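Removed from the display is one protein chain of the complex; every other protein chain stays in position.
On to chain A.
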Amino acid sequence: MPASKDSSLPAALQKRNFRSTASSEFRERCVVAFLAACGLTTVLITVCIVAMLVSQSWNFFQSEHVSLTDFFTGSEWTALQSQNLANAKFGIWPLLSGTLRVTFIAMIIALPLGLITAIYLSEFAGTRVRKTLKPTLEIIAGIPTVVLGYFAILVISPSLQWMTGGAFDTFNATSAGIAVGILCLPMVCSLSEDAMRAVPTALREGAYGLGCTPFETAVKVVVPAALSGIISAFLLAFSRAIGETMVVALAAGTRATATLDPREQSQTMTGFIVEMIKSENEYGTVQYFSLYAVAVTLFVITFGMTLLGQLIRRRYQESYQ
């Protein structure tokens, strides 16, 4: 600008050139749109999952050999065994009971052990113990599930057989359940510990001031205060155990049985999916589409668990300011 040339402003300030704000605003909008698209991808994934499950299992329930009542009440599942469609029986109960058996055993192990370890970590343990215990739990959490399945075959199942004098099958629900329990333990532990650490120290000090022992403080004050977090951790572990695949595919067996005996083989829902994939059954047969019907059941259960966990955490979480 010639007018300001003879002013006393320094040259650097005189020659300021401003970039157009219009273009950078446009760029800003593009970036936000891109980021929003990233966020919407996750929604798209959910939509795809639901669309896939509904459309593919529709093919299954459409078949004349399948009925909804048989699916929900039938006590025989022979999709893999009988190549002849007329003889195949599609009742979800054997698979569901197998899954629940394994999950139940896993929960017996993971929930108490995880909770008590969490109490120990958050209430009692000194820094030195924490420094060994935390990484140990992290390593266990990072072990691939196929390795735990192998561990179940290699160690857990033989030692169970040895202890009971051979009452257990080689592949059984118990050893798979124990391995799944080991898998869920770190998760229960770290989530419950987080919940308990969020309980303010003032509550503990209050309890100690009233003369409570450490045990009473932990069990009667800290755990109830953190209960919503602990329960949602339990639910998460439950849904993780239901969806666990490689352990049960290796160690639980391949016969779908509708018993309550934990010593027998038990095929789970995920185990069936793996067997079906391994069998290379032809795409398009009713047996193949039964895969998706099982997956729907699995998805509905785990989705319900997750939703319930979130609901509990949001509604009953006590917030301390």
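Basically, a contact is a pair of C-beta atoms (placed from the backbone, for glycine too) under 8 Å apart; a residue touches a chain by one contact, two chains touch by 3 or more; residues count from 1.
Following the convention adopted for this analysis, contacts and distances are computed from a predicted model.
Per the UniProt record, the absent chain's protein name among "Molybdopterin synthase subunit MoaD", "ABC transporter substrate-binding protein", "L-aspartate oxidase" or "Phosphate transport system permease protein PstA" is "Phosphate transport system permease protein PstA".
In the complete complex, the hidden chain is touched by one of A:A88, A:V102, A:L160 or A:I182, namely A:I182.
Contact with the chain that does not appear here is found for just one residue of A:I242, A:A256 or A:V286, A:I242.
Only one residue from A:V66, A:M107 or A:L137 touches the chain missing from this view: A:L137.
Where chain A meets the missing chain, the touching residues are 24, 27-28, 31-32, 34-43, 45-46, 48-49, 52-53, 55-56, 112-113, 116-117, 119-121, 124-125, 129, 132-133, 136-140, 142-151, 153-155, 182, 185-186, 189, 210-211, 213-216, 218-219, 236, 239-240, 242-246, 249-250, 270, 273-274, 277-278, 280, 283-284, 291-292, 295, 298-299, 302-303, 305-307, 309-310.
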